[in-house]
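Following: one structure in structure tokens, then a few remarks.
Of the protein chains in this complex, all but one are displayed in their positions.
Chains here go by letter, A and B, matching the order in which they are written, and residues are numbered from 1 within each.
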Amino acid sequence: MKHAISPPRYYRNSIKWIQWIGKTGKVIGITTQQVQQSNSTSHLPLQIALVEFEQAQLLLPIALGGPQITIGTKVICTLRKLSSTTENAVIEYGLVCRSC
Amino acid sequence: MSTIYIVGSAVTKFGELWDKSLRDLIQDAAFSAIKDATLEPKDIEAIFIGNMAANQFEGQSHLGALVSSFFPHFPPSMRIESACASGSLAMLTAENALLAQRYNTVLVIGAEKMTDVDASVTTDILAGAADVEKEQRSTFPGLYALLAQAHMQKFKTTSEQLANVAVKNHHNALANPHAQFHKEITVQDVIQSPMVAEPLHLLDCSPISDGASAVVLSTKKHHSNIIIAGTGHAQDTLALADRKSLTEFASTQKAATQAYAQANISAADIEAAEMHDCFTIAEIFAVEDLGFCKKGKGGQYIQQTQTRQELNPSGGLKACGHPVGATGVKQIAYLHQQMKLGRWNVTLAHNIGGSGATAVVHILKQGKNL
Partner (left out) sequence: MLFSQEIGIVGYGTYLPPKRIFAEEIEKKQGKADQGIAKSLGIISKTVPGEDEDAITLAIEAGLDCFAHFPIQKQDISALFVGSESHPYAVKPSGTVIASALGLPETLAMADFQFACKAGVQAMLAATAYVGSGMAKLGMGIGSDTAQAKPGNILEFTAAAGAACFIIGTTNLIARFQGAVSIATDTPDFWRRPGYEFPEHAGRFTAEPAYFAHVKKSSTLLLNELHKKPSDFTYCVFHTPNAKFPKAVAKQLGFTKEQLQHSLVVEKIGNTYAAATLLALTNVLDHAKKGDTIFVASYGSGAGSDALALEVLSNGKYT
């Protein structure tokens, strides 16, 4: 099992979130990963999407449980838990996208 | 500039090798290659070992020192890492040392031991070959699935064409005693295998393997007439999201151009190519980016009954196996062995790191084509 994120690394990530959260973009590539990294928040397949934002493209996980997303869907960048651990560790939040 | 001869080579069996440790594999390959070269261990002046993740798979860093300690004279030794291109970059590093006239005869090893840990741990480790900040939750099947999708969308490449790559390579591997798999498969088998990351099925993906390979390079002939005629090494963005195109590897194109120029040949002269088919789509990219066929026509090209060059005759990564650090060296070792048997005179080895961030191309020539 992967170790939890280190606090300094979490901190460096979190100060960059605001550059993207709330921004909208278009999905240009999408796939469903049946096999995840070991610290995935869910046993369910995770979708990742290549999203074209105004400033740049980002490869983002898709938030679980929302309406279906396909190529061309308009999405918004937001925040979710990215990994899960039983350790008494800092929770790893990170950028994802969902339909909007 | 000195000519670099491949004077000896060896490949271990690739597969789930429960009774072989990383050290066993390294020593098997190393000393077999030296024997193949009809040299002694003490003739090796330096060692270059390509390995991606021994420090994560088993906590063993400082591989250069470990390998050196297997030799009575402790030759200078270093580990080179570039994810799945570690092996070919170890080759390049060795070649540069020879061309700098620092050494005359050196040993290159590629090795990886992957099956001691759970598959989920392997997935985590291999994810390190991606951009861990920009591709945080992505797995390698996921990244190559996006590439496959883009190619299928733009060029109408089909799942059957992807599957055909795996079918061909499994068939080729039947003649390779070192290959991990000796099993014919059909296009239906591939398409009906479980989806890993759509559109890539399980049988579109190369396996997790243990294995090692080694090559002895020298500026002296040592009865060999197989040389490294050309090399190329190029990079591209680590993160897919930063790429200019998702339907080609610019790194392969640039590396191939460098290698063809140095070897004074064109793509049409290649008789056999060992290419980096970590996923079936990667071989389709390769035949296009190496210039064997037009961009977008790779799937069709590979489907032909007879192509101008033999494609992944060893079985490729898909059927021969893909111990990550070993692959780049194994490609060259395999070509060397087959060329010694007189099978070809001009061959190519193509090794990729990550999702196309690193590409290395080697051209081998033999005999009167030197």
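The criterion applied here is as follows: contacts are C-beta pairs under 8 Å (C-beta built on N, C-alpha and C of every residue); 3 or more make two chains touch, one makes a residue touch a chain.
What you see is a predicted model, and the numbers here were worked out from it, not measured in a lab.
J.: Under the definition given at the start, what are the shown partners of the omitted chain?
T.: Taken over the complete structure, the missing chain's partners among displayed chains are A.
J.: Looking at the full complex, which residue from A:21, A:56 or A:71 touches the chain that isn't shown here?
T.: The missing chain is touched by A:21.
J.: For subunit A, which residues touch the unseen chain?
T.: With respect to the unshown chain, the touching residues of subunit A are 14-15, 17-18, 21-22, 41-42, 44, 63-67, 76, 78-82, 84, 90-91, 93, 96.
Quick note on the criterion: only the chains that are shown with their structure count from here on.
J.: Can you tell me which positions in subunit A touch subunit B when the two form their complex?
T.: 1-2, 13, 29-40, 46, 48, 50, 56-59, 61, 71, 82, 94
J.: Sort out for me which residues of subunit B touch subunit A in the complex.
T.: Spelled out, the residues of subunit B in touch with subunit A are 118-121, 123-124, 127, 133-139, 141-142, 145-146, 149-150, 153, 194-199, 239-242, 246.
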